[in-house]
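Mind looking over this structure? Questions follow.
Removed from the display is one protein chain of the complex; every other protein chain stays in position.
As written, the chain order gives the labels A, B and C, with residue 1 at the start of each chain.
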Amino acid sequence: MKRTVYLDNERTTIVAKEVIEAMLPYMNEYYGHPASLHMLGQQAYEAIEQSAETIAETINAKPDEIVFTSCGTEANDFAIRGVAYANRSRGNHIITTKIEHPSIMRITEELAKQGFKIDYLEVDKEGFINVEQLENLLTDETILVSVMHVNHEIGTIEPIKEVGKLLRERKQKIYFHVDAQSSYTKIPIDVQDFNIDLLTLSSHKIHGPKGVGALYIRQGTKIEPILKGYISVQRLRPGTENVPGIVGFAKAAEIAFANFEKYVSHMRNLRDKLIKGIEDNIPEVLLHGPRGDKRSPSNVNFSFKYIEGESITLHLNMYGICVSTGSACASRKLEPSHVLTAIGVPPEIAHGSIMFSLSRYNTEEEINYVLDVLPKVIEKLRSISPLTPESLKKSGG
Amino acid sequence: MKRTVYLDNERTTIVAKEVIEAMLPYMNEYYGHPASLHMLGQQAYEAIEQSAETIAETINAKPDEIVFTSCGTEANDFAIRGVAYANRSRGNHIITTKIEHPSIMRITEELAKQGFKIDYLEVDKEGFINVEQLENLLTDETILVSVMHVNHEIGTIEPIKEVGKLLRERKQKIYFHVDAQSSYTKIPIDVQDFNIDLLTLSSHKIHGPKGVGALYIRQGTKIEPILKGYISVQRLRPGTENVPGIVGFAKAAEIAFANFEKYVSHMRNLRDKLIKGIEDNIPEVLLHGPRGDKRSPSNVNFSFKYIEGESITLHLNMYGICVSTGSACASRKLEPSHVLTAIGVPPEIAHGSIMFSLSRYNTEEEINYVLDVLPKVIEKLRSISPLTPESLKKSGG
Amino acid sequence: MPIKYSKKVLEYFMNPKNIGEMENPDVVVEEGNPVCGDMLRMYLKVRDGRIEDIKFLSFGCAANIATGSILTEMVKGKTLEEAKKVTMKDIAEKLEGLPPIKMHCAILAAKALHKAIEEYEKSKVKNNYAKPK
Partner (left out) sequence: MPIKYSKKVLEYFMNPKNIGEMENPDVVVEEGNPVCGDMLRMYLKVRDGRIEDIKFLSFGCAANIATGSILTEMVKGKTLEEAKKVTMKDIAEKLEGLPPIKMHCAILAAKALHKAIEEYEKSKVKNNYAKPK
């Protein structure tokens, strides 16, 4: 009955039709256990090998440097704790940023409790780290640097390549981890060129199925598995592999890379249309993150002043528009987005933030629909808000 | 072209048609992130809740006592290390058996390295533990007992209820974990009646998709998560949930329990037909594990003397028959099955073991086909073997 | 656990009651703070010890708007003494439940009401003292 306009693609995406089709035979035809000797087992095993090859190729890695996990969160945990524990004898210092996804932050908080020393890089108003600050923080004890490629809330593209270059020049080995979940299939990644040792990918962000992630681990990296059970056929990650999921992930990557330029420029066009439309039609808005080429092609994030994001989200939902908010009201901890806080957005404005994240399936017509609905919703909520430009100036932190 | 007779259902199973159908809408319709506020997110969230309810009901538990994982291996790791770490202050003694699945054994080996004291219960010639031995091993330091419900290789049904009763009578709390992967949907489980605190289940063994397992955790159990990342909507297990996988798992359980008696007696009939057929038609064979009601309805495991299991497996594969072997030649460690070793099978006989494991989809006609092919294969391999009854008697360990 | 609202909450959220500014109220109070993401302004008009009119403005989430709506509905026409007895539990119940993490919205609404009544009573006392002619 009601239309759906899905603009929450940074959270998760629809599974592509071709991906589902690629998965099905591994559920009801080649459904054997990849460690089994018989035909159905061998086919499952070869599917894993083939999928690793596909994924590896997209980031200029080797197939046996890809380990499939159950999600990006697990891959991040694996990368950070796996390297931290395996290299503890060399040092206990880890550097990351203030705007990482919580799946990294929880891990570094955990490691801090265990005696690791964690430094969090500051970011500027657009969300960029400062490579000089990173350089100044490096010590002989530093074993790992983790910097995300693209920020998942505000779309900032971090200077990964410069970080890789800096670390390459150091005498001692400092492992470089990149969480590439928000950039994969949207911004080219070359683990050789960028000097990346560990890279996190996730299937459900690229029109693949939920239940699969991957960690690229450069050959020779000292790392410890974090799940300790019995190995099936993959090294370092125990348990029966999610074969159809892995096949679907690879298929999703294949499709995205076969049409990389087309999909990305489509998203970029919609992004710019949406940004312009909002700025032209709604007063008192604030775009978070950079503009143009330094911004992810799929990310739009605005604060609508004087109103609160959960209310906006739920109102838009009534019109079939699916978005996310960085408001405290929508978080389990009742705190506004740590990313917005890190770029200096005051909490009362952060509460009014809405992330619109695009996929290749969105259309111009959908953006028009949003640009029709959104101003009404914002106006309605502002009409019942006690806040005004003046009241906001008076109210303190 | 060639027919397939799949008898490797202890390793993994075909995904049921109805299960695939139940999963699809969560890939391309209700594909939102379960933590998202909008409709597509709420639907995903409710699907997880609903699935937990379905699974919980089948084992007489409450929905919020079910935590979904990525596989049974992870659930086993979570149960054992999670409880061990969280209860270390109370004691460091854990009791398990000599015939657990490697996904348990690797964990207890790991814990032993970390200073835990692990006792492994002996089993008799049919694979049964002795509850008296367990009782004698209990100390004030014991925090956890882990005994599998049904052995995955030889189908022995362990006296779980008696173990639960024994532990219930102790003054101090001793957690009881049961790996029920080989029994779930085949032998009734009641976590209240059996006094089980933690129960491992896996989807891909019951005609559900790969990539999903579950751990039942009794309310009030002191347990620590083993993956440390950001929580999505489930407690204790971080990462974006595999929503379609979870839905498929629940659907698979639902189907199996709706037809429990029918499916089980079908498998039991085929099992007995296969056992009788082999014993009647092939000389010098040895059934591993118990007979009758004390044996899993889906498990048949024979050694064919004087020949080796990998060869048998690959020969049967040429006829489209998919089975597994406990031979050293098929293992990564070049050791025969630790289960067969534990029940006292000499290695040269263990090498000739073949597990035929049934599902509800197998037919009598398939069993007839196997009983037609198998004797020829065994004879052919015996005709090229240097071993004879006499030579085996001479050869030593 | 994500936030799961009852149908009633969503109904009141989409069609809030007694929302808007009020001309010539007897009292205006604010409760909460935009910095925390939740704020309510409440207007009260009292006649003969009864709440003749009550309105509110909301900066906040769906629960904030819904609790404000239901509370104002509940107390409109009631005596001040009756209104004082309304608790956050009553509000949550009328809404057919609130997610635990959103109970603070019911508290906020109840607080605003109690503060408004208090201020009204204080001002009356003051007026009583001021007016003896």
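Following the convention adopted for this analysis, a contact is a pair of C-beta atoms (placed from the backbone, for glycine too) under 8 Å apart; a residue touches a chain by one contact, two chains touch by 3 or more.
These numbers were taken from a predicted model, which means no experiment stands behind them.
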item	value
Chains in view touching the one left out	A, B
Touching the absent chain when the full complex is considered, from B:55, B:178 or B:330	B:330
Contact partner of the left-out chain, one of B:236, B:286 or B:314	B:314
Residue touching the undisplayed chain, where the options are A:41, A:102 or A:127	A:41
Residue ranges of chain A at the interface with the undisplayed chain	34-37, 41-42, 45, 233, 235
Missing-partner contacts on chain B, residue numbers	306-308, 310-311, 314-315, 318, 327-330, 332, 334, 336, 346-348, 351, 383-387, 392, 395-397
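Following the convention adopted for this analysis, only the chains that are shown with their structure count from here on.
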item	value
Geometric centre distance via CA averages, chain C-chain B, whole Å	57
Euclidean distance of C-alpha centroids - chain A vs chain B, Å	35
Sequence positions of chain C contacting 2 or more other chains	1, 3
Shared interface positions of chain A, touching two or more other chains	310, 314, 330, 332
